[in-house]
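Working notes, structure below.
All protein chains but one are shown in place.
Moving on to chain A:
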Amino acid sequence: MNSPKKTWFAFPYILWIIGFTLIPLGLVLYYAFTGADGGFTLANVLAITEPVHLKSLWTSLKMAFLTTLICFILAYPLGLVLCSLNLKKSNFIIFLFILPMWMNFLLRTMAWQLILSTNGVLNTLLGFLHLPKVHIIYTFQAVLIGMVYDFLPFMILPIYNSLSSIGDDVVEAGKDLGAGYFTILRKIIFPLSLPGVISGITMVFVPSMTSFVISNILGGSNTLLIGNIIEQEFTYNFNWNLGSGLSFVLLVFTLISMGLMSVFDKSEGGTNKW
């Protein structure tokens, strides 16, 4: 296994990790803990306690939590339905859910801007039905809709994978021992699908916590996520130090949430796949 020749294969990846993970991370840390004059300071990190930053961090957490919850509520029943279909049908439906991912992320989000805008597709449709217009664009809800739409496939795939790997035989054994459908779902299917659920939650929570593009397009200036604040610091205010300080805080929050997930995962006896 460890013949010296084969270790050469790892070389490109090591370069990749150094160039695109370690160095940028080091730079973020450097900027985060230095001031404009280059001296050490905690001010950039502690800037998170400013009300405007705290508020956007809170909005981000809320957004990420709700996005993850809605994605889970949509994806899990779908996964159960897909598993009850034959393989051909379920693969086709999975394909339909993945299809939008082949289009550009920005285009998809902009499509939602067209649908939700004041004179957009949704309100035109409501007008036809003689219903009052809704003002939804540039609100928290609009961003939430965009996030759920964009991240739903990342919840569906791992859940479907873990559900479809559960054998019919354990479900039949449950029935045989007198359990009804919901008991089987609660005591057998759900615990066995936990690894997929957890990897789905991680894959949706982390990007929706850090995203700023969706909120830029659908949230306007009303919904400032922590990602938007960081982006502004880098691109408009050119305050790389403050931007890095806030990024560092966000990174810590993300790591904590992932850590919590992995603790939960292990306590349930699932396998750690992500």
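One rule holds for everything that comes next: contacts are C-beta pairs under 8 Å (C-beta built on N, C-alpha and C of every residue); 3 or more make two chains touch, one makes a residue touch a chain; residues count from 1.
To be clear about the criterion, contacts and distances are computed from a predicted model.
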item: Absent chain [UniProt protein name; select from "Probable peptidoglycan glycosyltransferase FtsW", "PepSY domain-containing protein", "Cytochrome BD ubiquinol oxidase subunit II" or "ABC transporter ATP-binding protein"]; value: "ABC transporter ATP-binding protein"
item: Option touching the unshown chain, where A:79, A:174 or A:245 are the choices; value: A:174
item: Chain A, residues in touch with the chain not shown (by the definition above); value: 167, 169-170, 172-180, 183, 187-188, 191-192, 268-269
